[in-house]
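What follows is a single structure, written as structure tokens, with notes after it.
Note that this complex is displayed minus one protein chain, with the remaining chains in position.
As written, the chains take the letters A, B and C, and residue 1 is the first residue of each chain.
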Amino acid sequence: MTEITMIEAIRQAMDEELGRDERVFIIGEDVGVRGGVFRATQGLFEKYGEDRVIDSPLAELTIVGVGIGAAVYGKRPICEIQFADFIYPAFNQIVSEAAKMYYRSNGQWSVPMVIRAPYGGGIGGGLYHSQSVEAFFTQVPGLKVVIPSNPYDAKGLLKSAVRDPNPVLFFEPKKGYRLIKGEVPEDDQEYTVPIGPAKVTRPGQDLTVFAYGMMHHYALQAAETVASEGIDVEVVDLRTLYPVDRETILESVRKTSKALIVHEDNLTGGYGAEIAATIAEWGFMNLDAPVRRLAGPDVPAVPFSHPMQEWFMINPDKIAVAIRDLAAF
Amino acid sequence: MTEITMIEAIRQAMDEELGRDERVFIIGEDVGVRGGVFRATQGLFEKYGEDRVIDSPLAELTIVGVGIGAAVYGKRPICEIQFADFIYPAFNQIVSEAAKMYYRSNGQWSVPMVIRAPYGGGIGGGLYHSQSVEAFFTQVPGLKVVIPSNPYDAKGLLKSAVRDPNPVLFFEPKKGYRLIKGEVPEDDQEYTVPIGPAKVTRPGQDLTVFAYGMMHHYALQAAETVASEGIDVEVVDLRTLYPVDRETILESVRKTSKALIVHEDNLTGGYGAEIAATIAEWGFMNLDAPVRRLAGPDVPAVPFSHPMQEWFMINPDKIAVAIRDLAAF
Amino acid sequence: MPLSREQKKEMFWMMLLSRRLDERAWVLHRQGKIAFHISGIGQEAAQVGAVYAIEKGKDWLVPYYRDLAMVIAMGMSPSEFVRSLMGKAQEPTSGARQMPSHFSLHHAKVLSHSAPVATQSPHASGIGLGIKLDGGDEVVLTTIGEGSTSQGEWYEAVNFAAIHSLPVVFLVENNRYAISVPQEKQMAVSSAADKACGLGLPGIEVDGTDMFEVYDAVAEAVANARQGKGPSVIEAKMYRLTPHSSDDDDRSYRTREEVEEFKKQDPLIMMKNQFIEQGLMTEEEYNNLEDKAKKMVDEAVEEATKAPYPKGADAATPVYAEEVKND
Partner (left out) sequence: MPLSREQKKEMFWMMLLSRRLDERAWVLHRQGKIAFHISGIGQEAAQVGAVYAIEKGKDWLVPYYRDLAMVIAMGMSPSEFVRSLMGKAQEPTSGARQMPSHFSLHHAKVLSHSAPVATQSPHASGIGLGIKLDGGDEVVLTTIGEGSTSQGEWYEAVNFAAIHSLPVVFLVENNRYAISVPQEKQMAVSSAADKACGLGLPGIEVDGTDMFEVYDAVAEAVANARQGKGPSVIEAKMYRLTPHSSDDDDRSYRTREEVEEFKKQDPLIMMKNQFIEQGLMTEEEYNNLEDKAKKMVDEAVEEATKAPYPKGADAATPVYAEEVKND
């Protein structure tokens, strides 16, 4: 095992998939000589050439729409959207086309494609470089939505995404790109992580925190903090947000009887609503307390100025407060 | 009072607002001489001329983007999207621009604009003329989302929407356009219905059905059916879906202790998730049963062929079954 | 390669067959036997002319909803089409999930398209990219209505194809209206072919009622694309002889006189006359074709009527693919 960063894990996954399967190619803005604005594709242009790592025009609809065409043709596109905030021009292609192609053709045409995008705040990006957009897509049958929280999963899930016969949205917590480090197997030990299952990343008895991406990273920290106060928190990394792994969620609630869902997207209509609804519907008999959500405030997006950004963002302290509160219920 | 259809109520609202305020204009595909493909703008071109009822190019992004520009200039655009299914090309303009303009300019620029779109299935429209798209927008601070269920509200809410200083998405249950009739005050009795409050449309004791649009219409029918079986159902018409009227929802749950949420959009990640989460978080202590959702299945959209369409769609019978089930809990 | 006499007759047959099939759909609608029809009447000459310029089985077609004649020429049977009109289980495009005329024929490389207009255009460019990356010499033909070229989606698709010199032919079927909206409200140029100059590729305008003029233009564009010379835009001018769809009433936006005027230039009649004048076909042959078409359409309706509906629960799948079958 070697310790690497999130961004390196993502780069490695693409490198290995490009090497493994000739049909795989990358398309996006500045993914070529520039190696991506976050350097996720660094070195890949040099290694695989301009036919495999394609600088697109500045047009997200093009990136995804062309990706769909290439996928039905027989390629395995990895589409990069430079920031999740810029995915909206491609919304029609993702929701009307990629998601529905297989169903609408009764299985004739599938769209094996990955759309990668960095998401999330806390990096001084202001309203349009900080957004969490997952909840727009975790309601669209035909799509899969994946958000890794650590390098091991990032690499393993991205490789699975490339091999998946369906369109997979792969959102990367950009604040964690270099901040979150973790071990992955050596280069010659190929592994994947399956798309689908959530994972209990910290077993506990008193309550469960459900989170993903950067917030999962923080949730583990908060769980550690309150452990010393005698609160035994179970943490579940949702990882594959859609389709929802209801079984793992409900199993944890059966055990702890209390649920706190954490995400940095706005509270209302955010992804947490579905998790809360899932628990309120099928886990109700196990519940000892209200289902709590800790999430971004209902303002349009994360503001730029530092004090306002901090006001918006969820952090380990805020999670610890919510945990204590729920534990005391 | 006179009895009119939903579509006539909508037409009247626009007619009166065009007459009241010179700044109001309509822009959309086929809204001019054609009077709209559903005839919602019938006669308005003839009455107000081509400067007030503008046939746009076949481009939803244009309709909304130009609408935003006209709104900041000082106009009051009513943008028509021909079917809700075709709103996605305008997604970026709605979510990045209309919703965030006021906040991002710290209140300098507001976007007084209405976006109307017919939504919903059961009319043989297949995958792309049947969609419910509200949940994409009921998570976007800065937007208001309204869905009327009867002519009185349709007219009153649409007039309020035109006068609202914010961007309002106004989704119209197209199956109900001519099917749902109801009384509205005479022409000379001007009224509006405020955006914001949900409404208890049928008081009851045993459980609450939360619904909107066509499903609210069906919910009332189902409530009637089960009444004869001794189940006393309260029905709440959510009407303004966003911002969420949590108070009315929770008040009803405090009274009935059981909640069933009905919508025709897909279950997972649909609007009902937020209502369920709201109840599970702030109404938990009042709950006597799991929070139930009855919603469309998690397939990409409503299929065309009649048996498959019926399989997808929620109807009064299915609602009655769910009510009985929950009542028996 | 000039068209042989046999090919030309086959092309006429495709026009005729799809016309009679299309007309029958209107009849079925009036009889209340189907819920919806969207028609290609008046556009068959351009469609057949264009589709004969690509190589069946090798090249790709990314069509739009009016392309009945194209898709018939690509191998969809009349009874398959009528099944889709009726929402019957074994219709080949979508298993009756989509409305009729949302075509897809996997075996013939006809890509599934949806209702939101212009979404197909970037797919065509993406297929073109795949072909180019593989060094293949297949070509993609994609179609669209003139109104739909107002979508940014079309612009982006053509722009990408032009930048990368992709083997794609963008055919615009300009039938003068987008539902009720005339061309002048869609664009400030006189033809979608004019849009090509702003995107750096050739733009050609042809008479869409002349099957052979369309064939020649598309064949040249296809030859260029095959040789790596890049994409083209072709606009074929024609007229939609029917209302937009069975839900439309076109009297609100165009006069009967206008429609009658254009009926005189009905491409089927013009082609028929031309064939007979040029001795490509006798009146008798023509009458035989009419009989054959009627018989085929009759049989198609009969067959399709007997075909079963899907079960409701069939709609539960297939949402996700387990494996990719379209490689």
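In the analysis below, contacts are C-beta pairs under 8 Å (C-beta built on N, C-alpha and C of every residue); 3 or more make two chains touch, one makes a residue touch a chain.
Keep in mind that this is a model prediction, so the values were computed, not measured.
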Statement: Within the entire complex, the undisplayed chain is in contact with A, B, C
- line: Cross-chain touch to the chain not pictured, restricted to A:Pro89, A:Gly142, A:Gly204 or A:Pro290, is A:Pro89
Field: Among C:Ile34, C:Val139, C:Leu201 or C:Met271, the residue in touch with the chain that has been omitted
entry: C:Leu201
- prompt: Of the listed residues B:Gly65, B:Gly176 or B:Gly269, which contacts the missing chain in the full complex?
  reply: B:Gly65
Field: Option touching the unshown chain, where C:Lys88, C:His113, C:Lys132 or C:Lys185 are the choices
entry: C:Lys185
Statement: It is residues of chain B that touch the chain not shown, namely 25, 51, 56-57, 59, 61-62, 64-75, 77, 92-93, 96-97, 100-110, 112, 141-142, 144, 165-166
Task: Could I get the residues of chain C that touch the absent chain, sorted low to high?
output: 150-153, 155-156, 159, 162-163, 184-189, 194-201
Query: For chain A, which residues touch the unseen chain?
result: 29-30, 32-35, 37, 55-59, 61-62, 85-86, 88-89, 124-129, 297-300, 303-308, 310-312
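Following the convention adopted for this analysis, only the chains that are shown with their structure count from here on.
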Task: Could you tell me which chain lies farthest from chain C when each chain's centre is the average position of its Cα atoms?
output: A
- prompt: In whole angstrom, what separates the CA-based centres of chain A and chain C?
  reply: 40
Statement: Expressed in whole Å, how far the mean CA point of chain B lies from that of chain C is 36
Statement: Chain centres from averaged Cα atoms put chain A and chain B apart, in whole Å, by 31
- request: Give the residues of chain C that touch two or more other chains, as numbers and ranges in rising order.
  value: 94, 97-98, 102, 114, 116, 152-153, 319
Statement: Note: chain B residues in touch with at least two other chains are 85, 88-89, 127-128, 298-300
